[in-house]
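Note that one protein chain is taken out, while the other chains of the complex remain in position.
And now, chain A:
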Amino acid sequence: MIEAAALTKFYGETRVVDRASLTLTTPGVTAIIGPNGAGKSTLLSMIARLLPIDEGRAFVDGLDVTRTKGADLARRISVLRQENGLLARLTVRDLIGFGRFPHSRGRLTAADHAKIDEALAFLELGPLAGRYLDELSGGQRQRAFVAMVLAQDTRAILLDEPLNNLDIRHAVSMMRLVRRAADELGKVVVVVLHDINFASAFADRVVAMRDGRIVADGPVEAVVTEAVIEAVFGLPVMVREIEGQRSCLFRR
């Protein structure tokens, strides 16, 4: 489904992503964690052809992302960056409708409208459908963009810090939704998270990055450990199992 082979990005002399390799084949939720500047966004952007790749290659469904037509990729992989919507006085419904662009090229069919309604319902945006994006709170707007990506209906979905701007209630419901997308709709979801506990609570697999390199990659039990987290973040932590849920606490 997604295959990144030794992806590298240079800014000047520094490798901000350094030979990162990642393969995702089955539906599920993969969390990428790591300190600010570790290269998480850059890695995601290269896989999603938003940034040119300096070295290495990336494939989606076996298609090289640098050589495949944008419209073909847009039906297979979707990505949501951290900041979105510059000129965004669109209604929530219109925005989600643009998620259907790769399929409809602007002519929405009944099937497209059904997908839009589905995405609206999935993110509990029904009551806000007619509101303009610039009249929403940051969290509501974030949910509208996620709904757009969902309406795009690709098997692979990349989300860069989708919990930004969300309070804990909406953060949890966003992650439950990500979980449902994987479990019920069979999506392959990669999500960048800065809260380790959200990763350990909701992900099947955790990828830890530091200084552009992938330094750990495996199931939650293997990556969310005191040794790994301390090495990745350079910070002493306690990892405890609380009611069957692995939690990471910082030390004072």
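Assume a residue touches a chain if its C-beta (ideal position, glycine included) is under 8 Å from a C-beta of that chain, and two chains touch if they have at least 3 such contacts; residues count from 1.
Going forward, contacts and distances are computed from a predicted model.
A.B. asks: If you look up the hidden chain in UniProt, what protein name do you find among "Histidinol-phosphate aminotransferase", "Iron chelate uptake ABC transporter family permease subunit", "Hydroxymethylglutaryl-CoA synthase" or "Imelysin-like domain-containing protein"?
C.D. replies: "Iron chelate uptake ABC transporter family permease subunit"
A.B. asks: Sort through A:G12, A:G70 or A:P127 and give me the one touching the missing partner chain.
C.D. replies: Spelled out, the listed residue whose C-beta touches the missing chain is A:G70.
A.B. asks: With the missing chain put back, one of A:V17, A:A38, A:I53 or A:V79 would touch it. Which one?
C.D. replies: Candidates A:V17, A:A38, A:I53 or A:V79; residue touching the omitted chain: A:V79.
A.B. asks: So which of A:A6, A:L50 or A:V172 would be touching the chain we can't see?
C.D. replies: For the chain that is not drawn, the touching residue is A:L50.
A.B. asks: In the full complex, which of A:A6, A:L63, A:A88 or A:L185 touches the chain missing from this view?
C.D. replies: A:A88
A.B. asks: Tell me where the left-out chain touches chain A, residue by residue.
C.D. replies: 45, 48-50, 69-75, 78-81, 84-91, 94, 98-99, 101-102, 106, 132, 134, 149, 152
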